[in-house]
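Shown here: the complex without one of its protein chains, the others still in place.
Here is subunit A:
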Amino acid sequence: MRRYLLNRLWQSVVTLVLATIVVFVGVRALPGDPALALAGEDRDPESLRAIRQQYGLDQSWLVQFWQFISHAARGDLGESIRTGTPVRSMIFSALPVTIELSVLAILIAGVIGVGAGVVAAVRRGGPAEWAANALALLGLSVPHFWLGLMAILYLSVALGLFPASGFVPFFTNPVDNLHHLILPALILGTGLAAVIMRQTRSSMLDALSADYIRTAEAKGLPPKAVIGKHALRNSLIVVVTIVGLQLGALISGAVVTERIFALPGFGKLTVDAVFQRDYPVIQAVVLVTATAYIVINLLVDLLYSVIDPRIRVRGEA
């Protein structure tokens, strides 16, 4: 187990460095110059040079990269070129919003997706399966932004059930916080719910025709135990994989959703930084996102062996 974790850690570091290089080069290859953006109307060569010097933009890419990496390793992500705020504090204030939004979205998608998937598999051929399939198709094909706008238009503006935008920190007022986040999380979770539903349905159908289900029935177990325990536990491995794989889609979905509901999260931070060519912020955002991705994938891999004892990570046996 320890060897496995060390191995994974080493791989993660390589991945992170590679991701950082790609982004570092990528941002600089974009048309646009942060010095120009900063200088505004007053763009004489003298002040441009001063700005470049201040942020180290006059150095070679290699030096800039080394500076970024060595600082980041010490937890110093630099300052925003735009506002001068430490990037770390910008990330610390935006991250909780996105994490909460994503966790809520995954929870909602999991409950809806697994629930509908199980019903569709058990009530195969009936109206319940038809309805679940139709909903899944809808959830997959309707774009987030349109769904978000419609939700705001009807649920927030017309009916006034939910706030249309804004954010209240969880520790300030938990109820208000959930009230603000539930709609964006629902919108963000629809696509994932549809994917989870379809996977749950097909893996449940597989599980339900397995020999061990016949055994469970022959033991006289109630349907609740046969379906909800013996079959579902065997189907969950697929669901966990799907959630892991869909994480990328969830993060990009969060960017759009945060934009629509004006949430001060990671998505908004990223988009603003890109528009303003705020190199340190973009780099930091990618670094954090990549780290999150790696950590979550590791958690998913570890979760496999909890769900299915046949899967044991290398080095443990």
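One rule holds in what follows: a contact is a pair of C-beta atoms (placed from the backbone, for glycine too) under 8 Å apart; a residue touches a chain by one contact, two chains touch by 3 or more; residues count from 1.
Throughout what follows, contacts and distances are computed from a predicted model.
Q: The complex has one chain missing from view, so what does its UniProt entry call it, picking from "3-isopropylmalate dehydratase large subunit", "beta-galactosidase", "Glutamyl-tRNA(Gln) amidotransferase subunit A" or "Peptide/nickel transport system ATP-binding protein"?
A: Its UniProt record gives the name "Peptide/nickel transport system ATP-binding protein".
Q: Of the listed residues A:Val27, A:Ala132, A:Ala151 or A:Ala216, which contacts the missing chain in the full complex?
A: A:Ala216
Q: So which bits of subunit A touch the chain we can't see?
A: Per the touch rule, subunit A residues meeting the hidden chain are 210-212, 214-222, 225, 230, 233-234, 307-310.
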